[in-house]
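Every protein chain of the complex appears in place save one, which is left out.
So, chain A:
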Amino acid sequence: MQRLYKTFLIINILNGSGKDKIYKLVEGGKSLQAFKKMENKLLHILKCLKQNLLENKECHGYDKEEQQIFDLLERTLDCGESNSALLIGPRRCGKTLLVNKVLERIQHKDNFDTDCILVKLNGLIHTDDRLALKSTTSQMQLDNVVDGKVFGTFAENLAFLLECLRTGDKSKSRSVIFILDEFDLFCCHHNQTLLYNLFDVSQSAQAPICILGITCRLDVIELLEKRVKSRFSHRQIFLLPHENQTSNVHTVGDAVNKIEYYLKLPEGNKKLQINTAVAKQWNRNLNNLLKEKKFRNVIQRLIDLDNSEAMLKDFLVKVIFHFTGENLTVDLFQKELNILEEDDMIKVLQDLTVLELCLIISMKHHLEIYDNNPMNFEMIYNRFMKFANANAGIQNFQRAVMLKAFEHIQGLELISMLSNTGSKVQKEYQFFKLLVTPEQILDAVKKSSGLPTEVAQWARSSLT
């Protein structure tokens, strides 16, 4: 592939525009066609894999919790029961995914469209109760009805909305399912009015509603005001990683199964423009890879870092989006793992100029000597000058240039200003703290090529 590509490039460069004509003339034309065919085949494969990874709505594990939520919603839908519950789990554990899956199921029930209305709110966008109510109204398709009406209180407005849902005989009302994603953010709203009113309705028999909050905060109950808390059902569903939670990757075996699930190509699917032979070949190759010992070692290291499904999926997304070549290889995964373990800060330090790195080293020494007391430019400047004066090889810089370098370091957020030194102080005397560790500095010094040896030695020396 690489070779083919090179041949192609040479042709390409030789003849910028009219290349297509030439291809047919020169011998290389054959290999170019082969290259294009290969490229095409790969593009189709990648397209399919990207689809499988990014559009995958399948939620693994959480069977018990899924049923629990489903039952809850179903009772509201079928029996008109009011309910409230919180779904709690760490970030990226699949809460939203799970709820969407349950909603999909419940929306498939015959009576859903006639008997129920779904209102989805998200704390990130519905940042106050007015916005939440506006969105609720439009999701209930009541914009026209409400238009022009003036309500005294929030409660009145909400009651009106719910009233509108009552059918002709006034005895049976459509039920409403409220999903409040990022639930904890609703707790910051003024007086928690929305939450108070929703929970209040769910407790009184005004109208059948179900409130499902989704949050990553374990302490969410503490965020509720007393009067709100007392109206909440205290039903909490936890999505926590534990031994037999299949959403977590516990062994290399688990991981390998999941990798196979995400990276396998369907065989014999006409729509995908991948012919069966190609798919079979790909899958065979994948299976061989998954069995390799070296590969399994890489995966072991990966799941030692983090064993969640989200992390594994993200990792595979990166592998696929960085994929160049014909087949998945151990190297590809190894490279991706290396990137994952890499420290971005060290890259930034390596990109500094010699002068800036010298200032960073001065800071490191300063903090060692003064026991992590804050520093200012003046101190760092003087420490650097001492070093520069003692080493003939080190260029001397003007103070103004050094101040610029210092500001650049600040811009990269390698240091940050201490807040208690007000803006009244001249910038040379403002106090800063260092945001990189001595280890990171030494690592960067080691990796920087072209650094004067005096500087490298100075960095390593302690207490100058």
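As a working rule, contacts are C-beta pairs under 8 Å (C-beta built on N, C-alpha and C of every residue); 3 or more make two chains touch, one makes a residue touch a chain; residues count from 1.
The definition used in the following text is that contacts and distances are computed from a predicted model.
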Candidate names "tRNA (adenine(58)-N(1))-methyltransferase", "Rab5-like GTPase", "[RNA-polymerase]-subunit kinase" or "Origin recognition complex subunit 5"; UniProt protein name, chain not shown: "Origin recognition complex subunit 5"
Residue in contact with the excluded chain [from A:His126, A:Arg174 or A:Arg231]: A:His126
Residue of A:Ile221, A:Leu367, A:Leu412 or A:Ala456 in touch with the missing chain, whole complex considered: A:Leu412
Sole residue of A:Asp71, A:Glu225 or A:Asp351 that reaches the chain not shown, by the stated touch rule: A:Asp351
Hidden-chain contact residue, picked from the options A:Gln51, A:Gln141, A:Asn191 or A:Ser204: A:Gln51
Residue of A:Ala205, A:Leu240, A:Leu305 or A:Val425 in touch with the missing chain, whole complex considered: A:Val425
Positions on chain A where the hidden chain makes contact: 1-2, 5, 8-9, 12-13, 32, 35-36, 39, 42-43, 46-47, 50-51, 54-55, 91-92, 96, 122-127, 131, 135, 185, 314, 317-318, 321-325, 344-345, 347-348, 350-355, 369-370, 376, 378-379, 382, 385-386, 395, 397-401, 404-405, 411-413, 424-426, 428-429, 449-450
